[in-house]
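Left out: one protein chain. Kept in place: all the others.
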Amino acid sequence: MRLDAKEPSGPIASKWDRHQFEMKLVNPANKRKYTIIVVGTGLAGASAAASLGELGYNVLNFCIQDSPRRAHSIAAQGGINAAKNYQNDGDSVYRLFYDTVKGGDYRSRESNVHRLAQLSVNIIDQCVAQGVPFAREYGGLLDNRSFGGAQVSRTFYARGQTGQQLLLGAYQSLMRQVHARTVRLFARREMLDLVVINGKARGITTRNLVTGEIERHVGDAVILATGGYGTAYYLSTNAVNSNVTASWRAHKRGALFANPCFTQIHPTCIPVSGDHQSKLTLMSESLRNDGRVWVPKKQRDTRPPEQIPEAERDYYLERKYPSFGNLVPRDVASRNAKQACDDGRGVGDSGLSVYLDFKDAIERLGPDAIKEKYGNLFHMYQKITDENPYKVPMRIYPAMHYTMGGLWVDYNLMSTIAGLHVLGEANFSDHGANRLGASALMQGLADGYFVIPYTIGHYLAGESLPKVTTDHDAFKESADRVQKQVNQLLSIKGSRGIREIHRALGRIMWDDVGMARTEESLKRALAAIPKLREDFWHNVSVPGTPDNLNQSLEYAGRVADYLEFAELLALDALDRSESCGGHFREESQTPDGEALRDDANYSYVAAWEFKGVGKEPELHKEPLNFEEVHPTQRSYK
Amino acid sequence: MRLNLKIWRQAGPGAAGRLEDYTASDVSSDMSFLEMLDVVNDSLVRQGKDAIAFDSDCREGICGMCSLVINGVPHGPDRGTTVCQLHLRRFKEGDTITVEPWRARAFPVIKDLVVDRSAFDRIIIAGGYVSVNCGGAPDGNAILIPKEISETAMDSAACIGCGACVAACKNASAHLFMSAKISHLSLLPQGQVERYRRVVAMIEQADADGFGSCSNEGECEAVCPKEISISNIARMTREYVRAMLVAGK
Partner (left out) sequence: MTTRVRVFSSSVGTKLLIGITGLALFLYLVLHIGGNLMVFLGRDVFNQYSHMLLSNPLIPVIEIGLVLIFLLHVYKTITMFLGNRKARPIPYEQKKYAGAPSRKTLASSTMILSGLWLLVFVIIHVSTFKYGTEYEAPGTGIRDLYRLELENFSNPLTVGFYVLSMLVVGSHLRHGVASAFQSLGATHPRWTPRLLVAGKVAAAVIAGLFMAIAVWAYATGARS
């Protein structure tokens, strides 16, 4: 299989414009004859479904929650980037493009990233028009803050609830289309299979989570916007129902999975406090605008923070990276926190946390200003830890947060299955080996509002799509497969809890496929995961019946997929014996401990083809060419 | 610590339900309330018994999915806090805790503690949006918005749509929920164009879905995890009066 990214030719800055012109169009009157299935109602899915509905397509939109508004995008806190240069501080589309390629440690596709930077500008306009209450300055202009990996202020925000407000904007547009009857909503539905007919994605099989019915939905194209797979690590900042299921089942039907090992560990999360925890809570990166990260200079210093004098504190990020300081990219900040703790200088009972201190900012700006900017985050921190961050420094530690890898897509966001498009965090496209803060919201909305409306038309207009119905054999085969798995899960009747196995998987992933990976640890994981999978299929207990709301059954299905997927993730990590971005192989580092890339051997996208559970998948490579931003050792010093 | 639980179990939408007794033994005070329920469920699952169904997703107080009435108060005893953010340190060893679902005609129980809140979606479908198609938006800074206005709009827009307001209200009224959206949009210049149509349409939809009216007791505000004020309800009324006057012309 040759991977053709279908990148337009010509200079980078005009690729998208030219492509827009060259793409085929669907006549307005014909649009309603096409049915498009959109799975997911996060920023990517909701924006796609809404804008396709606006164009007049007949859209079916699915989500697992009770309402589209609850998609995990709602939890994004910090902000969204856009190259508006409203601050007159030297930002431009090109700079955002440059920062993103560099931030991704030169493992992303230049043409996609440039398009993203271009579209970022329109996103803000669109969201403002929808009534998103972005933060404003006293003069009434939009306000910005800074995020990691950039030296300009280009992040737009709505308090600490940016994702919520952007998602509600998209959700409202979506509901407007539901009102207009261009979009039909299917909430509490889980996609459990992709239906491929004659090589083209023509539908999905879902389980109605309320009635348990296995349902068939037919369409002319399928869009997956089902989010990331961070919960493969059990503990992560993701919502507890986040899953890889939709992507994984599409993968099993032939869509290649790209760069699964590119996972992001976020540096500022509330540290783990015990075994019982079901998730970890992010403290937005925006806090690093005003918070200073430090640990005691002395090892195992157990004094409370206020008793440690300035001279005995190590503001290690400011010390090591004077030009970016506390705002280095996430991978760098996370690794440094881990190093500090490995070095015995971590704080808190477990020694697995570092301080994020607001004392100086509170003194400089006053507690009210801090409250206005971060009030909800401070409140959340206090709720969880029972400590008041206005008085004592926050304690933070890295946690699994975001997944750059995902289903492989070309420039048109189409996977290797014709008609199957993948948007948002579920695809692999724009962030390379490390995503910069405030860029996922940007990508999800760019994909949904401004890319897919064009590229889907191009696909539909260029294909002959004979009419099929849900009576087609492929639908029957798919429904049978799904039903069989449901029955199988319910019939094991073992004695191990589903969560217990998920937690065990998480431990393997965090310990051996986490922030620092070695050949040895990865091989260990690759041996352990299949065993755990065996254990699951023999000993798990999935109570209840298939014909009603059965959350154990839902959860078991997701864990089952993770138990297959995790193996691919570890394998990809083993295969890529270089360090880049969030993927840190201890074997490959510079003398001062920074990630050391191997461009000669690994400047490609690793796209994996499924060959069967437990069988070695086949690796396909999409070479990456850098015409604009020439790969160098990333430096934030 | 050890807690005694009385949890509402109901097999399905039409079925009769009742409170059943459970104990959560050996839970830690650092746990969140939902993590405690996870522990109870894990042991039910290991015994092959049907787990207690309850909704949750983000577990950080923003998605609005979690929805439990704890000891007679939606989201439990902490102010400005969803039940997923409620921690066991709030309770004492040996406490007995009653856990019930949201109760309202418009929020029928699906199973155990899970209810159907699609009525909220229908209220938004009726008009809770600004009708702008993707593509034609003017520059984000083209219209200046005073900081105070955008902050007030944000206060209202912070609603997470969990439905605690309905659950707390003796009339199961959705006034706080819809007034938050109506306020958010009517405060901003972008929301002006459809201002009157929106308020009327949303109110009619809520009434049609069987939510009650408002008696100005403000229980909704007291349980709202985002502490959305009932002054939004008053603003909604003003919008409604304006809409009446405009429609009368």
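By written order: A and B. Residues from 1 in each chain.
Please note the rule applied: a residue touches a chain if its C-beta (ideal position, glycine included) is under 8 Å from a C-beta of that chain, and two chains touch if they have at least 3 such contacts.
Not measured: the values here are computed from a predicted model.
For the chain excluded from display, the touched partners among the shown chains of the whole complex are B. From the set B:V45, B:C63, B:L113 or B:A168, the residue in touch with the chain omitted from the display is B:A168, counting the whole complex.
The residue from B:T23, B:Q192 or B:S213 that touches the chain not shown here is B:S213. Think of the hidden chain as still there; on chain B it touches residues 6, 8, 19, 69, 71-74, 79, 98, 100, 103-106, 168, 170-173, 175, 196-197, 200, 203-204, 206-207, 210-219, 221-223, 230-231, 233-238, 240-241, 243-244, 247-248.
Throughout what follows, only the chains that are shown with their structure count from here on.
On the chain A side of its complex with chain B, the touching residues are 47, 50-51, 54, 65-70, 72, 74-75, 84, 86, 122, 124-131, 133-142, 158-159, 161, 164-165, 168, 171-173, 175-176, 178-179, 185, 187, 210, 239-241, 273-274, 276-279, 281-282, 379-380, 383-384, 386, 449-450, 453, 493, 495-500, 541-544, 548-552.
Considering their complex, residues 11-12, 27-28, 30-32, 34-35, 38-39, 41-51, 53, 55-65, 78, 80-81, 85, 87, 89, 110-111, 114, 116-118, 120-121, 124-135, 137-141, 143-147, 150-151, 153-154, 157-158, 160-161, 184-185, 188, 190-191 of chain B touch chain A.
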